[in-house]
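One protein chain is absent from this view; the other protein chains keep their places.
In order of appearance the chains are A and B, and numbering begins at 1 in each one.
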Amino acid sequence: MPAVQFINVSRIFGETKAVDNVSIDIQDGEFFSMLGPSGSGKTTCLRLIAGFETLSSGSIRIHGKEATKLAPYERDVNTVFQDYALFPHMTVLENVAYGLMVKGVGKKERNIRAMEALERVALGFTAARKPAFLSGGQRQRVALARALVNQPSVLLLDEPLGALDLKLREQMQGELKKLQRELGITFIFVTHDQSEALSMSDRVAVFNNGRIEQVDSPRELYLSPRTAFVAQFVGTANVLNSDLSLRLTGLAGSRSIRPEHIRLTPQPQADSNIVQVSAILKDIHFQGAATRYELALDGGERLFVSEPNNLAASLQTYFQTGQPVVACWNRDAMVALLEG
Amino acid sequence: MHSKRAPWLLKLSAWGGLVFLHFPLLIIAVYAFNTEDAAFSFPPKGFTLHWFAVAAGRHDILDAVWLSVQIACYATVIAMVLGTLAAAALYRRNFYGKNSITLLFMLPIALPGIITGLALLNAFHAAQIEPGMLTIVIGHATFCMVIVYNNVIARFRRITHSLIEASMDLGADGWQTFRYIILPNLSTALLAGGMLAFALSFDEIIVTTFTAGHERTLPIWLLNQLGRPREVPVTNVVALCLMVLTMIPILGAWYLTRNGSDVAGDGK
Partner (left out) sequence: MDISMTPYEKRARRGRALITFLHHRPGFYLALLLVPPLLWFGAIYLGSLFALLWQGLYTFDDFTMTVSSTLTTANLRALFDPVNADIIIRTVSMALLVSFFSAVLAFPIAYYMARYITGKKKAFFYVAIMLPMWASYIVKAYAWTLLLSKGGVLQWFLEHLGLEPLLTAMLSLPGIGGNTLSTSGIGRFWVFVYIWLPFMILPIQAALERLPPSLIQASEDLGAKPWQTLRYVIFPLAVPGIAAGSIFTFSLTLGDYIIPQLVGPPGYYIGNMVYSQQGSIGNMPMAAAFTLVPIVLIAVYLSMVKRLGAFDAL
């Protein structure tokens, strides 16, 4: 049985459709991410699961049970909030024990269990402090412990890593993934950072304008994007519209080709399986592990190429801006996109 | 900007203004301890506590004080309950008529006291209610409510909503959330509002003179004394005590609400 089911769910605010007829099944025990730009509806969906928003139509089932009528405190779901929402007037331990306290668990027992949860995130030593005296990363872990101590079957995470700096964020990503595997419960993770979603999830749903464009494993999402939006939001992509694709490759219909699948050569090559396009090199950006080239095609369109900077790629030293080059890629590397 | 030194003229006017504000109050204090009988005179002739003893023995003064205290207590309690209810209703939701209701709650403070006083007196006459302690309490509670409302709603707005959501997410229902999360965060603002309301009620004179009938609160007693030049020393003592008595809750309320930014979700 799926842990969470959306069945034709819509959430309408006046004129705007924040969530537009969304249906998904989130499986038990999976790390599921909702990815999309701001305003795409992913956070609203999360809040619908938690019970903070009411849906306009459709239904939501949690473990098969209709959840639409249930208040947040009646659902077996816990949330880690974007601003952590730690209660400022309570100590860290009291914060973590809160969920147990309101259920009537006795003081001694709840303090023991809260302490265990804190130890699991390596913050046992902060138990007596107030949240104001913790760092951002520590607060984030306390929020996590507070949610997990209640042993929910589904954990919702609302962009919890957004406020952390890069190194800390990467570290937390690894820890969260490990935690989810250990606990075996369903994690539903909302983010606008596609690399974050890709690295942690079993499956990702890509949101755009209140709708889901694609739900797939990270690998499938990257290698086989279904729409132009997904192709460009997950990683970077060159999207060739139908006319351009026809002109360059002889094939109709929109296609996408990843910059790293394109190679630059000074001269054309002879191979019918390879698409070859002549262009002028407009700009060169050095990006550390790779170099990014911006090309201008005959019709003025832009094409982006990314080549790794390794010892074997001595070709790059030959290129200068303004130089005519040939961009080539394997036909099979292109992905056909759905129109519209 | 704050570290620049102020031009001396500005500094002088600022401190001068402060002195101007406090000078009359200091005069009262000085006179209260004055030995001289006709205490208009200046400079003071000597230092004594004699008049304090006289004042303490006067029944009319003690009655007036007791009446003022009672009225202030009743009015404050009513104000705290109704003001908090109103603040809870209005701090977040938007609904039809919200702006008019907000404006309505501002009126007792915005309109001059004579209007409120006269309106209430007129209404009591029409309803054939004899002016007395009840009518005074009703009048006071009406504008004390506004004070409590202002204090509480400001604090309500500073409780980030995600705290309430987090509490419900963790399993606490509406009542538990109110008890464990909202009330502790509200308590100092509630107390401050209550203290201000108490001070305001204790000191009120304009509306009270209309609704008092034959009762005499302390400010009314003081007003009547102004026509009795021979009792000036005692009047001075009472004036000083009234001033100090109302200042204490004010200071308390200020102390409770001076940290405007201890909010949750504030630290990330």
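The criterion applied here is as follows: a contact is a pair of C-beta atoms (placed from the backbone, for glycine too) under 8 Å apart; a residue touches a chain by one contact, two chains touch by 3 or more.
Everything quoted here is computed from the prediction, not taken from an experiment.
Chemist: Touching the absent chain in the whole complex: find that residue among B:L49, B:L62, B:I114 or B:L183.
Modeler: B:I114
Chemist: For the chain not shown, which residue from A:M1, A:A71, A:L246 or A:L338 touches it across the whole complex?
Modeler: Counting the whole complex, the residue in contact with the absent chain is A:A71.
Chemist: Which residue numbers on subunit B touch the omitted chain?
Modeler: These residues of subunit B touch the chain that is not shown: 1-2, 4-6, 10-11, 13-14, 17-18, 20-22, 24-25, 27-28, 31, 38-43, 81-83, 85-86, 88-90, 93, 95, 101, 104-105, 107-108, 110-116, 118-123, 126, 138, 141-142, 145, 173-175, 196, 199, 203, 205-206, 209, 219, 222-223, 226, 235-236, 239-240, 242-243, 246-247, 250-251, 254, 258.
Chemist: By the contact definition given up top, give the residues of subunit A that touch the hidden chain.
Modeler: Where subunit A meets the chain not shown: residues 69, 71, 74, 103-105, 151.
Operating definition for what follows: only the chains that are shown with their structure count from here on.
Chemist: In angstrom, rounded to a whole number, how far apart do the mean CA points of subunit A and subunit B lie?
Modeler: Here the centre of subunit B sits 55 Å away from the centre of subunit A.
Chemist: With touch defined as at the start, can you tell me which subunit A residues reach subunit B in the complex?
Modeler: Counting only subunit A, the residues touching subunit B are 50-52, 71-73, 77-79, 81-89, 98-99, 101-103, 131-132, 134, 136, 139, 146-147, 150, 163.
Chemist: Which positions of subunit B touch subunit A when the two form their complex?
Modeler: Result: residues 160, 162-163, 165-173, 176, 180-181, 184-185, 262-268 of subunit B touch subunit A.
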